[in-house]
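The complex is shown incomplete by one protein chain, all other protein chains being positioned as in the whole.
Moving on to subunit A:
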Amino acid sequence: MNKARHNPLNTAAMHGALILYTLIALFPVFVILINSFKSRRAIFREPLALPSADSFSLVGYETVMKQGDFFLYFQNSMIVTVASLFFVLLFGAMAAYALSEYRFKGNLVMGLYLALGIMIPIRIGTVAILEMMVATGLVNTLWALILVYTAQGLPLAVFILSEFMRQVSDDLKNAGRIDGLSEYTIFFRLVLPLVRPAMATVAVFNMIPIWNDLWFPLILAPAEETKTLTLGSQVFIGQFVTDWNAVLSALSMAILPVLVLYVIFSRQLIRGITSGAVK
């Protein structure tokens, strides 16, 4: 056991640093939350004060509920995020498995080509993407967003997952082949469970940028029925007047689902079922 672990001073310093970082990281969230429950005047008078009997107000939430179809936006964001993550993980894992498992001509070139996307921001191609979406009639549909986000997430997913899949024991896959399992069964039943922590990492890395994105919803799907939460919240931010109550309330509610998804994935990160598989 490391000696430093037993030194109470070190332990205290370590925890102190971690607590300090947690406070700094959570402070903006905290400010958003408390201010979303205050009246407009109270927000500006004392931004850091907790809501009191005087300043407590739900006017922000009321505005959000009344103006625009907030639940629809919410649902749109959820569909786009979950579907994109599903496709990124499915196709990313399949491509990674092919690259790491099978010997074929151009394997290395294909791997580099798929990883190239990490270095090139997808937004550079916005005009071309928009033209493509117009041509295929996908503008103002959720599919437009799902396709773009899947493309955006794939390079990193393939890169990370193929690295992890190389570490999965060859013997295990070969045992499956000798026992008569199909390549798909080997992939879904033996390999995927073993790279679950890596899948969770990829999911978390992709989830937050997709949920928070304003660019593509604004360009590809600005229609009322396909607005995402981030885009929907923009109606409260005007050029001259901003309805801070509503903005803060909308943001508070937008945090929740990401938090839930994050908790689900991060549990996968911690759990490891590899022990006992080999060796």
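Observations
Following the convention adopted for this analysis, a residue touches a chain if its C-beta (ideal position, glycine included) is under 8 Å from a C-beta of that chain, and two chains touch if they have at least 3 such contacts; residues count from 1.
The rule is short, and it goes like this: contacts and distances are computed from a predicted model.
Hidden chain, UniProt protein name from the list "Aldehyde dehydrogenase", "Sugar ABC transporter ATP-binding protein", "Glycolate oxidase subunit GlcE" or "Cytochrome c-type biogenesis protein CcmF": "Sugar ABC transporter ATP-binding protein".
Here one chain is not drawn; of A:L9, A:V109, A:V127 or A:I178, the residue touching it is A:I178.
Among A:P47, A:P121 or A:P193, the one in contact with the hidden chain is A:P193. Mapped onto subunit A, the footprint of the missing chain covers residues 169, 171-172, 174-181, 189-190, 193-194, 273-279.
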